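Below is one structure, written out as structure tokens; comments come after it.
One chain of protein is taken out of this complex; the other chains stay put.
Chain IDs A and B follow the sequence of writing; residue 1 opens each chain.
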Amino acid sequence: MAALLEVRGVTKRFGGFRALNDVSLEVREGERFGLIGPNGSGKTTLINCISGALRTDGGALVFRGKNITTLAAHQRTRLGIARSFQIPRPFTSMTVLENLCIPLEYAASAQVPRSAAASEAMEILRVIGLDAKAQARPGDLTQIDMRKLELARAMAAKPRLLISDEAMAGLSSAEVDAILPILFALNERGITIIMIEHIMRAVMRFSQRIAVLDAGEKIAEGTPEEVVNNKRVEKAYLGE
Amino acid sequence: MAGILIGGFYAAVTLGLSVAFGLLEVVNIAHPGFVILGSYMAYVMNRSFGLDPILTGLLFIPVFYGLGVALYRVYYTGFERTGEESLRGLVFFFGVLFIVEVALLLAYGVDYRMVEARYIGQSFHIGMVGIAYRLLIPCIVGLAMTLALHLVLSKTFFGRAIKAVSQDSQALRLMGANPVRIKRIAFGLAIATTSLAGALLILIGPVEPSIGREYIGRVFAIVVLGGMGSIGGTLVASLVLGVVESLTATFYGPTWSLAVSFGILLVVLAVRPSGLFGR
Partner (left out) sequence: MKKTIPLWVGLGVVLAALVLARLVGNRYVYFAGYVILQYVVLATAWNVLGGYTGYVNFGTAAFFAMGVYTALALSMAVHAPLPLLILAGGLSAGLLGLGIGYLTLRLRGVFFSIATLALSVVLQTVAMNWEYVGGAKGVSIIRPKPMAPFADYAEYLFVVMLVLAVASVMLARWIQNSWIGRGLAAIRDNEEAAECMGVPTLRLKLFATTASGFLMGMSGAPYPYYVGLVEPVSAFSLDYAVNSLAMPMIGGTTTWIGPIVGAFLLGSAQQVATVTISSEVNLLIVGIVLVAFVLLAPQGIVGLVQRLGRRRRA
């Protein structure tokens, strides 16, 4: 399998603090990739660097063979990288449907003609189970519906790579079981997925390969079984 | 030379905004309006009771503090609590600035107002060089205010709480302090400084209501140049601005000195938005 995304020696500093230190990893086309690590290990920072919300201070990012290190975030989205936010950030003045029209009309405009945006948005809402709430405002949605909306928006960008940033944080077991199949289904359709989660059973079930970050460095990478048995990983999570 | 003295005065004017905008992230565009208000208070007290403006400035500090606290309460309940975009907060303060300016216009008209004090016409002499008191005293007071604020922020629990509140209000809550209350007090302090700053302003020269607008560019240029949240940076930036303006006025004429602050603001924003000493 070819590498869809290559992270080569990425470093990110905030003032004197090194959030990411020479992190390298590879995500293959069509893969289900997990990214885990204790709080503050740099997972979200890495995602921000990949999606373009942050500029790197060193290293390179290559997506589909193209160097995207200096591209603006919206350009990366158009190339096929989409992300959902940890704390949902819907467009509050628009309806749920309109929220999906934005990525469809902007990120996916090459694949979906503007006139078809609304119907395509409805289709995505149907797949994710929010079609009944198409005309609702984000302010009226429940927690889990907001998470679904976040995922739906990322889907509406018609990505090749979808980064799900703690989409299931704080959800009940049943709610997690409602979201997981959606991610599996997306992967079936050929979308590469990077999942960041603290809910171990979700990550273990979902991922084909996992990378572990701790204090801005990658300390392990491999299959779920390999990572779970890795002593360094155990130490990072449980301390000495 | 005059530039440095004016710079010291600019520090006095900007300190409050450094706290409000730099530390609390409240975009108080109305700040210069309060300075002018302070000037007029000094004028009224001077005309009615012959009070020295600096004395008025000091006397009115509690009044302005109360104003600041009240203003913050309104701002907080209206905007920050609901997490609205800063658009409305910005407009709110602009409205306040406008109201203050027009109210002063209604009350006192467009004429320039000035104060009288014994030392205004006189100068302090070092050898052959004479430094006008009306420039020297505001500068000294400005420096004193800067020092005082710096000490409060770094030495007192309260001061450190203010610095912390902008970065981590969660930690503050765990320590038993109420972040909102701290912000409110800090903002009150910020407005309180305008009382004294206004008194200094009218010492330097006559004022009329629309002068506030000239200072908006200056104070924000200083806050940005000095770095958000840095009191020392505010002082340095004030001095820089004072000197550059003075030089510009000498070589290009006084009307261009206003353009200086704008120019500095644009350059800093384009080149190094975190300022000289910014976080």
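Please note the rule applied: a contact is a pair of C-beta atoms (placed from the backbone, for glycine too) under 8 Å apart; a residue touches a chain by one contact, two chains touch by 3 or more.
It should be emphasised that the depicted structure is a prediction, and the values quoted were computed from it without experimental measurement.
Student: Among A:23, A:107 or A:128, single out the residue that touches the unshown chain.
Tutor: A:107
Student: Out of B:12, B:96, B:115 or B:182, which is the one that touches the chain we can't see?
Tutor: From the options B:12, B:96, B:115 or B:182, the contact with the absent chain belongs to B:96.
Student: Considering the whole complex, which of A:55, A:74, A:201 or A:232 touches the chain not shown?
Tutor: Answer from the full complex: A:74 touches the omitted chain.
Student: Hey, which chain B residues sit against the chain that's not shown?
Tutor: With respect to the unshown chain, the touching residues of chain B are 27, 29, 74, 78, 84-88, 90-92, 94-96, 98-99, 101-103, 105-106, 210, 213-214, 216-217, 220-221, 224, 253, 255-256, 258-259, 261-262, 265-266, 269-270, 273.
Student: In the full complex, which residues of chain A touch the absent chain?
Tutor: Contact residues on chain A toward the absent chain are 51-53, 72-75, 77-78, 82-83, 85, 89-94, 98, 101-103, 105-109, 114, 153, 156-157.
Criterion: only the chains that are shown with their structure count from here on.
Student: Could you give the separation in Å between the centres of chain A and chain B, each centre being the mean of its C-alpha atoms?
Tutor: Chain centroid spacing, chain A to chain B, equals 45 Å.
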